[in-house]
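One structure is given below, represented as structure tokens, and several questions about it will come after.
Removed from the display is one protein chain of the complex; every other protein chain stays in position.
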Amino acid sequence: MILIGELSLWISLLMAAWCAAVSFAGGHMRRADLIVSGERAMYATFGFVVLASAGLLTALVTHDFSLAYVASHTSANLPMIYTITAFWGGQAGSMLFWALILSLYSAICVLTHQKDNRELMPYVTGTLAVILVFFLLTTVLAANPFERLGWTPVDGRGMNPQLQNPGMAIHPPNLYLGYVATSIPFAFAIGALITRRLDAEWLVAVRRWSLISWFFLTVGITLGMWWAYVELGWGGFWAWDPVENASLLPWLTGTAFLHSIMIQEKRGMLRKWNVVLVVATFLLSILGTFITRSGVIESVHSFAQSPVGPWFSSFLIFALVVTAYLVATRLKDMEARAELESMMSREAAFLYNNLVLVGIAFSVLWGTLFPIISEAVKGSKITVGAPFFNAVNIPLGLLLLALTGIGPLIAWRRASTANLKRQFAWPVFLGVATGAILFALGMRDGYALVAYLLAGFVLGTILQEFVKGTRARHRMYGENLFVALYNLVVRNRRRYGGYVVHFGVVILFSAFAGQAFKSEYDVTLTPGETFEAVDPYGDRWTFVNQGVSQFESLNRFVTGVTLELAREGKPMGLLTSERRQHVDSRGIPTFEPSTEVGILESLKQDVYLVLVGVTDDQTVEVRINFNPLIWWVWYGGIVMALGGLIVMWPQAQRRGTQSGYMAPLEPGAVDGARPVAGASL
Amino acid sequence: MSDLSIVDRRGFLFAAAAVAPALTAGRLLGQDIPGTSMEGDGYVPVSLPARPGAEPSMSANERDALERKLSCPCPCTLDIFTCRTSMPSCGFSPRIHWDVVRLVEGGYSAPEIMAAFQDAYGEHILMAPPKQGFNLVGWFAPFTLIGAGAIGILVLLRNWRRPTGAGEEGEHDLRFVPDATSDELERLEAAIRRDEQ
Partner (left out) sequence: MTLALVVGTLLALVSLAFVLYPLFADPGATLPPASRAVDHPEEDAVAALRETEFDRATGKLSDSDYAALKSRYTDLALAELRASDAAAAVPVAGAGDVAAIGDAAEAAVKRQMARLHECAACGPRPEPDALYCSGCGRYLPGCCADCGAAVNESGARFCPGCGTTLAA
């Protein structure tokens, strides 16, 4: 099976190359036979990548340590679930995993677009095949998971203990699913550029795939933040690490695209801009992978210095040049009849939303790359850390939050002053009231106050939209309020699902603002000693050191400390933090010691305990954090993902039912005629 | 903070025995050992003679705040305080911490300590580049670009406005009667409602 897998990897590369060649040739020569052959080659590529993956999984599960990949990422005593997740835990495996997802997406794409976008599809298939060729070629030549050691070690190196976490098992696949899904809109953009069919047709397909990508990136990033918080022990969830930034970049441009596409759908404007966003999203997801894998930028996420770096940079430059050429030669085809009734319109609000999203993306990219730029210009290394990103992105983030509330209140096409007043009254009142109450309660942090004020405003907007929409349906169609609310969302999933996403954003920003009030204590405690601290809500906590315990567990040595907690004299239970030294099956230590944090969770705040060190006389050094509202970060992420699901949920035959206003062509022809009418719309 | 060995004994032995002693345990997605930046010794001792009759120049909290402005040279991308309290096996942050402690006890002020570290390590020891010289480009490029973008959009919007002003359209009155039979209007009405029910 392993050998079959290895062979399959090579065959899949050849199939993808064939697919790319005949698809482009078929599209260019308008030869149906070549195009069909290309489609079949795509299915075959997918089949062989599946076989290759099955081969690698077999090697992992059967502990075939003669494979370098298996030996360096698993060990005999590793639990089965993590043995399987080791598939994407290392460089070579994750490359294959990437190819697997891409070929799966590509096959689905070819399969589902048999009827529409026929002019584009050969080029779409061809572009996807080119990307696949790149990934498979890199896998085969620079990071082959089937590479053999030449000898068989007794046991493997095992898995980094911090990756042995359920969050880590599903976080990377989600991100990959998101990253890879950006390839399909990109392929459509290339197809549309080549054929110069930059009309509305390709956008439908692109929107769906962009949503899929957005959804998985959202879930992946949220999981990553959660994992960093519970597992890494530094008390936060986002360190502006280059790799974290890399996952945020395509998310930002993808979000911008999902907004600006609405303008093109409704008004036919912004064609060039949408193509640019689609291309940028894809290139940024490749750039993210490049950053992770090349070692160009120092990051804890980095894989080793490995030969894939040059491959990625070449591909990135190649893709950039090709798209730049295509866009430049097709600018005329993208000219749109741009008209705007009014400067005060939803369209204008969307433009500013796009500006801020892309601005944030730029500042994140800029901060990530600035050390390289600086080194090139000045010759000296600098660090661009959290203070830079916070200073730049907090104001931009607040601006974005404000636009989240303003946009939906403005009508499409034109909005008059009178009704702007009417629309803004309640949300503004709610926002100002929130700010005033918090100020009266003693909140003095400027950014946090603005954030909560805006959060109240946006919440007001969302509520008002739901209330007014429900009432309108109630009035217009006589539905009762519950039916009206249900129909409101179901009949217009995009708009109201979008509002649910906005609600998630409000939760998220409220949680971010809460971090302004986090407090941290670095404490040394002898056994039985008590430490007192006041949390951000003004409650007094006591921590009593219950002593240190050291013991050996199945595959690790553990040093733990336990504190007894009380809030305002009321016992809150025990909190334990451990340091673990993992060992392999022969008792030899593997990896660095890891920290297991103790967290007392609540919706108000977390008490977060980290064991820093123990001295001979049982004195411990611990760090205690009060992290206000931190769980709302994950809740915000969950709500955003749910909103995304509402938006993505297929709307049943919207066009079909609507075209009913066209009288049937002729009694007997109704059923046959519908698709024609639908297709021409 | 009474003892130098903030790593427990067993952990310390293991750490010493490990392949790359300074490698942070933490946040490796891949497990391959990153680069060479961790090996050898990137650590530079920073010490200045204690000022005569010196008293600690700041409280422990102020010192922690100072450590948050120094970047750990290990690939954690964290500051010294956060790194040393979450990754005790780091080869840099505990040692740099003790350098800071001695400087504080030696009576040096926060800016003096920052300057001493900058001399020893270069600018990259600071969490964020100081706002001077070329770094200004780094700090202000995002804002400049967004400002330019905002102006660009305004200009664009102005160009897009339809030459036929809004005034003409505003004159339509509510009793607009389309030129159509009642049957057509009925069907149109039905069509508008169809999707909704």
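As written, the chains take the letters A and B, and residue 1 is the first residue of each chain.
Here is the rule we go by: a residue touches a chain if its C-beta (ideal position, glycine included) is under 8 Å from a C-beta of that chain, and two chains touch if they have at least 3 such contacts.
These numbers were taken from a predicted model, which means no experiment stands behind them.
Remark: the absent chain touches shown chains A, B in the intact complex. Residue-wise, the contact with the chain that is not shown comes from A:A41, picked out of A:A41, A:L163, A:L277 or A:L563.
Across the entire complex, the residue among A:H63, A:R148 or A:R197 in touch with the chain not shown is A:R197.
From the set A:A76, A:I373, A:I394 or A:A411, the residue in touch with the chain omitted from the display is A:A411, counting the whole complex.
Where subunit B meets the missing chain, the touching residues are 169-174, 176, 178-180, 184, 187-188, 191-192, 195-196. Of the residues in subunit A, those that touch the hidden partner chain are 1-4, 7-8, 11, 15, 18, 30-37, 40-41, 44, 47-48, 51, 118-119, 197, 199-201, 264-269, 336-337, 409-416, 418-419, 422-423, 465, 468-469, 471-472, 475-476, 658, 661-666, 668-669, 671-673, 675-677, 680-681.
Methods note: only the chains that are shown with their structure count from here on.
Residue ranges of subunit A in contact with subunit B, taken from their complex: 72-73, 89-91, 94, 157, 159-163, 172, 228, 232-236, 239-243, 269, 292, 295, 298-306, 338-343, 348, 351-352, 355-356, 358-359, 362-363, 366-367, 370-371, 373-374, 377-378, 380-388, 391-392, 396, 414, 473, 476-477, 487, 491, 520, 522, 524, 550, 557, 559, 579, 581, 589, 591-595, 610, 612-616, 619, 621, 623, 654, 657-658, 660-661. For subunit B in complex with subunit A, the touching residues are 1-3, 5-11, 14-15, 17-18, 23-35, 37, 60, 64, 69, 71, 75-79, 81-89, 122-129, 133-135, 138-139, 141-143, 145-146, 149-150, 153, 156-162, 166, 169, 187-188, 190-191, 193-197.
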